[in-house]
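Below is one structure, written out as structure tokens; comments come after it.
The complex appears here minus one protein chain, its other protein chains still in place.
Just so it is clear, A, B and C label the chains in written order, and each chain counts residues from 1 on its own.
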Amino acid sequence: MKVYLLAHTPIPEKVVASAAKLCYSDSTAGELMDGLTDEGTAKYLRTLGEMGHESPVEHASFTFAIEGVSRSFLAQITRHRLASYSVQSQRYVRLDNFEYVTPPALTEDPEVLALYEETMKHDAEVYNAISDKLKAKYTAEYVQQGLSEKAAAGKAEKRAIEDARFVLPNACTTQMVVTMNVRSLRHLFQLRCCNRAQWEIHQVADEMLKLVYQVAPALFESSGPSCVAMGRCPEGKMTCGHFAEVQEYYKKLKEEARK
Amino acid sequence: MKVYLLAHTPIPEKVVASAAKLCYSDSTAGELMDGLTDEGTAKYLRTLGEMGHESPVEHASFTFAIEGVSRSFLAQITRHRLASYSVQSQRYVRLDNFEYVTPPALTEDPEVLALYEETMKHDAEVYNAISDKLKAKYTAEYVQQGLSEKAAAGKAEKRAIEDARFVLPNACTTQMVVTMNVRSLRHLFQLRCCNRAQWEIHQVADEMLKLVYQVAPALFESSGPSCVAMGRCPEGKMTCGHFAEVQEYYKKLKEEARK
Amino acid sequence: MKVYLLAHTPIPEKVVASAAKLCYSDSTAGELMDGLTDEGTAKYLRTLGEMGHESPVEHASFTFAIEGVSRSFLAQITRHRLASYSVQSQRYVRLDNFEYVTPPALTEDPEVLALYEETMKHDAEVYNAISDKLKAKYTAEYVQQGLSEKAAAGKAEKRAIEDARFVLPNACTTQMVVTMNVRSLRHLFQLRCCNRAQWEIHQVADEMLKLVYQVAPALFESSGPSCVAMGRCPEGKMTCGHFAEVQEYYKKLKEEARK
Partner (left out) sequence: MKVYLLAHTPIPEKVVASAAKLCYSDSTAGELMDGLTDEGTAKYLRTLGEMGHESPVEHASFTFAIEGVSRSFLAQITRHRLASYSVQSQRYVRLDNFEYVTPPALTEDPEVLALYEETMKHDAEVYNAISDKLKAKYTAEYVQQGLSEKAAAGKAEKRAIEDARFVLPNACTTQMVVTMNVRSLRHLFQLRCCNRAQWEIHQVADEMLKLVYQVAPALFESSGPSCVAMGRCPEGKMTCGHFAEVQEYYKKLKEEARK
């Protein structure tokens, strides 16, 4: 799994701070931005957070490339609806000898791992076999309808893999470009950096947090799982109970990101 | 695949018509609703559509239960973000001998079908084997940590299936509850009732259209793929080219729904 | 100011509970709904709230008619973007002798009140004068272009009031139809039932809370300002400091709504 920051709003902290200040000021946004020092910005964003004034952070957004993640991950992250996604399509991209994610826990037992890898290999063979068989059949049909061999093959392949992909497993990797504004990101971190989140999306969320913290530490100063962001766990009886460790973990993650 | 209408805004056409009329009137919403006959409502909604005033239809929403659809379907429908979803979780629900969707095209070739069914069976066996093996291992761990056998088994199962599900195929069925307002639904129909949409989501969208058309024909009078809704195909060179057949198909679908 | 409940998702609590249960179950939504008693539903919704699983409540939505509120109120409520609005248009509806909201504090000082009422009267006269003058001028133009007197007058009036309305005060009343789902409503209550909210939107939010609580007490059991909903004030130094009174107030509001 790899996460890259492709693009983001330039000087995101100053954009947010000047937008927020505008609400309470008769100066213009330009004047406010000119008047902002780095320290003043950081201090102001902290105050804003403490007052619970959340909407101004929406003015800054971040665009990530996420690679080598499973289709299970895709199903989870796309539930965050205040975001934009472009995802590699299994309808348009043929996945011969597909790559796949192996859950770390499966590698601890050689027998389980062997079974898992054999299944992945089997799925890949069946995907290829069905794709090839259907493609040949459809190509022949299209050629008979008068299409050139090349055009027929292109059309046939798309139609073939659209159905062949039903055998592809959740483990099969995909890649995507994701854009979220700071408000959405903070919410994502609250839910997905939590110990109760599934391991893969937890890992990706941690990577995203490192990347945005490097660029805009003042905007993500208190970001992390809910217990870090709010100072307490909101999940009641379902709490993981490891409050202190989690606090420490995210403190270190940010210190390292800052380097 | 089955689609049910679980709930919807009562008298959706009158709610929408009175909200829309309010924009241009000094009567109250209550007075406007009282003054609406069935015919007057239908006529007014038609005019509203022709003027392109889209937002009032958002006041009516529809809640569906969708069962027996693939995880590929899930990946597609959840890309519609102006909607609410509750989906059966593969992290919480153990899927022994899972059910699966078979693409119709695969049934046309007995050899392909046999290969497909064998793969599904194999995936189910591997899923069960990995789930059982990990569950046993985790249960032992939790018991050693002092949990009761029952508590240990419950916790262990969740942790086991969370990773075992990586072998589950796209074909594996799921079920969900989906709520969309009329504006979102119309957009969904434009994209997903189109001949270029993937067959499974196309079928579900057709079912949804039948169900809402039965309840609120005036709100969905011109609904269907873009070529039906807008009178022309917006996909340029990618058009299916079957405009007349598509028109006819949706005319009939609505006639039958009306019965 | 008056707030009415125009429509809402039928049996909203059972719709939400069955959608939420579906996530963790291999039963269908229909089976789950059939299995729900009133008490079981209420208990389940409470557990759901405690676990922080928020999305299922989006399946139920409520549509309100809100009348006799100021344009200041409009500016505030429309900042809630996960909602649908139809608002009486000042471009299309002529507001002769417009009605207006009087802030209660202004009525405490007879001199201030007189000044306020005189200003409202003056604004109304100027609005009428400008509307009439421009309308006459534009009507003449359109008649000269060949329109009938009636068509000309209609077109002219719209064009005239579009500019005349620039003199209308914030106090001028408007009316609207608003639809929100339960998740949006809960968020609205957190922000707008707060003592720090402006008095008019606070009053409207209280009315909305009463109305939805009557219909679906289990869905709004812990609703109210943040201090009621979360058990603590999130506004830091800006807190009103009246935690106990606020708790008591919303306890009573709900008791009365229940009757």
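Everything below uses one rule, namely that a residue touches a chain if its C-beta (ideal position, glycine included) is under 8 Å from a C-beta of that chain, and two chains touch if they have at least 3 such contacts.
None of the values given here were measured: they were computed from a predicted structure.
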| item | value |
| --- | --- |
| Omitted-chain contact residue, chosen from C:His8, C:Lys21, C:His59 or C:Arg165 | C:Arg165 |
| Missing-partner contacts on chain A, residue numbers | 4, 6-11, 15, 18-20, 22-26, 28-30, 33, 55-56, 58-59, 61, 63, 65, 67, 84-89, 92-93, 95, 175-177, 179, 181 |
| Chain C residues that touch the omitted chain in the full complex | 70-72, 74-75, 78-79, 81-83, 85, 90-91, 100-103, 105-106, 109, 111-112, 115-116, 119-120, 122-123, 126, 129-130, 133-134, 137, 159, 162-163, 165-171, 198-199 |
| Positions on chain B where the hidden chain makes contact | 50-52, 55, 79, 226, 234-238 |
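In this text, only the chains that are shown with their structure count from here on.
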| item | value |
| --- | --- |
| Most central chain, judged by mean C-alpha position against the global CA mean | B |
| Euclidean distance of C-alpha centroids - chain A vs chain C, Å | 35 |
| Centre distance in Å when chain B and chain C are each reduced to the mean of their C-alpha atoms | 30 |
| Shared interface positions of chain C, touching two or more other chains | 55 |
